[in-house]
Structure formats: structure tokens, C-alpha cells
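And now, chain A:
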Amino acid sequence: MIEAIPIQLVIMLVGLAATMAFVGLNAIVLVYLERKVAGFIHRRPGPYEVGPHGILQPFADGLKLVGKQIFTPKGADSFLYWLAPMISMAPAVVCFLVIPFGPHLQIINTNVGLVLILAFTGVNVLALCIAGWTSQNKYSLLGAARGVSQSVAYEIPLLLSVLPIIFLTGTFNLFDIATNQGSWPWQWFVVTQPLAFIIFFICALAETNRAPFDLPEAESELTAGFHTEYSGMGFALFFLSEYAYMVIAACVGAILFLGGFKGPIVDGWWWFLAKVYILLLIMIWIRWTFPRVRFDQLLNICWKWLIPLAILNLLITLLVIAL
Partner candidate 1 sequence: MSDQAEKSVTAPEKEEAAKTEEKVPLYTGYDLDYFVTPKDLIDAVRKLDQAGFFLEDISCLDMKEGFQLVYHFDRFDQPGRVGLRVMQDRENHDVPSIHHIYPGADWHERECFDFFGIRFKGHPNLLPLLLDPDHQGPPPLIKDESARKSLEELYPDRVTTPVNIEDEQFTREITNCSNPKYRNPS
Partner candidate 2 sequence: MIAKSIRENLQGMWSLLVGMKVTGKNFVQPNITVHYPRQTVASLEGYRGHVELVPHDKDPTKSKCIACSNCVRICPNSCITMKAVKPKKKAEDKEAAGDQSEGKKKAPAKKAKPELQSFILDYNYCSLCGQCAELCPTGALRFSSNVYLAGFTRQEFVIDLLARLQRQAQTKGAPNG
């Protein structure tokens, strides 16, 4: 009987539970971090009242969102309407399965890890599309239209910026990519591929709908974009998935360009977490500094700058490898 259950399945289920916990924990930390960083940039204390230095603020937020009325707009297709936040959240959890957190801390070591992540993060756009379409709201519709074209456009330079790393390492396996880099910063791919890193980072911002590319939910233009009508847990799931995708983007960036769990002296998950959070902090810092770009500018950046540069970078890399 015991043998009938494949060990893979057990690992996967435990892993899923663990990643879900990780996603939740990360979201809590990130919400707090974002608000605190924003506060300090604004020269104000940020959350301060709930718990010591406001540390329990995310829990209070969560409680508030859970307690809110679940509201479906009149005329909306309620099945699709509520499916959208779930579609948004589910792939995020899966992506964490293949991420090597440390030398011995990876749930599934698969040869297509990177492909899996790139594929599953692409599903998010479907959620945006459904949410915007079924909300029966013109702002949501416009937000969804922006979201779809933005995501589709930025997939290309994202892939093109990842390709050089794959050519350099010859594998899609995230663990192997990480171990291909040395322990010291100058042995990381960010040194050999700075352009690819910058393109990757910009694309990651765009893919995760972070400012200055937060057009699908551009507050001052489209009120809240695709999630205008969502309340309570529907909104919370979108919120959670946004932070989850941020973490995924930071994780992939850390693995591909910053050596993943490799670090000076002793390799381990601590290096990985530190790198991930540095990337996240930069994302937050950027958000609280810049205005939002315009929609056509966003696409112009992609088609006129990022894609040509990424292709150029790829060709140069191939040339160097060939030589």
C-alpha cells in the first residue's frame, strides 16, 4: 500500500504546502517592507500602531480583507469573475517548486525548471484578461487590455535576456545554473552579462506590473485597472499573487545572474534570501521614486530598445562562445 504512493507525489504535496506557506510569509514580509520603505522614503514612520513598529500591520490588513463582503458586480459572469484571482494565484505557487533555495533545498530538481517558471508566469496574463473582461467595468477592460499587451510584449525580451545564460551554462536546470557560477561576486553572470541583467530586471518589473510599469492598474488613470471591482479575498488574491510574482522574478534574477545560493565563505539559503531581498528592495525603491510611463512609451521601450539590445547581446554572447 505504501509503495503505491509514489515518493515524488509526497514530496510534491509537502513541497506545495511549504511553498504556499512561503508565499504567504513572503507576502506578509513584503507588505510590511514595502510600507516601511515607502514610509522612510517619505520621511514618515510607516505602519507603527499595530504591534511594535507596526509589525502586525499585514495581519491586520489580511484580517480586514478576509472580513470584507464578497461582492460581484451586476451583470458580471460570477464564475469567471471569481475564477480569475485563483488563476492568478495558482501558477505562482507552482513556480516555487523548482527554485533551488539552497544546495540541498529544492523541491523538484527538474531539467526544465526555467522553462516551467517562464511558462507558468505567463498564465497570469490570462487572469488579468478574465478579470478585466468579466468585471463589467470599462476601466477594468482598459486595464486588462493594457495588461495583456504589456505582458505579451515583455515576454520576448525577457526570454531573450535569459537565453545567453542558457547558452553559457547549457542547461535549463536552475540548480545547475546556480552551481555554474562561483562563490564570489565577480564569478557571477551579472559581471559577464550586465546588459542581460538590466534587460531582465526591467522586464521583470513590467511582467510583475510594478511601478513605473504598473499600467494595468494605473491608479490615477484607470482607478485600479483590472481589479477595480474586486473586493475582499478576490482583491487579496490578486494582491498576494502580485507579491508572489515579484518574489519569483527576484528569485530567478538571483539564480541566473547573482549566483543563487552561492556566496562567499559558506554557500546556503541565506545568501539566496539576501540576494532575493536586495532585488526586491530595489524594486520597492524604484516604485517610490519614479512616475509611471505611458502606455505607448512602455511598448516603445520594449520593441525599440529592449528587444534589439537583447538580440545584440545574445549574438555577441554566441560569438564569444563560438570563438
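As a selection rule, all candidates are chains of the complex that A comes from, given by their letters.
FYI, contacts are C-beta pairs under 8 Å (C-beta built on N, C-alpha and C of every residue); 3 or more make two chains touch, one makes a residue touch a chain; residues count from 1.
These numbers were taken from a predicted model, which means no experiment stands behind them.
Asks: Looking at this complex, which of 1 or 2 sits next to chain A and touches it?
Replies: Candidate touching the shown chain: 2.
Asks: In their complex, what parts of chain A are in touch with candidate 2?
Replies: Residues 37, 40-45, 48, 285-286, 288-290, 305 of chain A touch candidate 2 in their complex.
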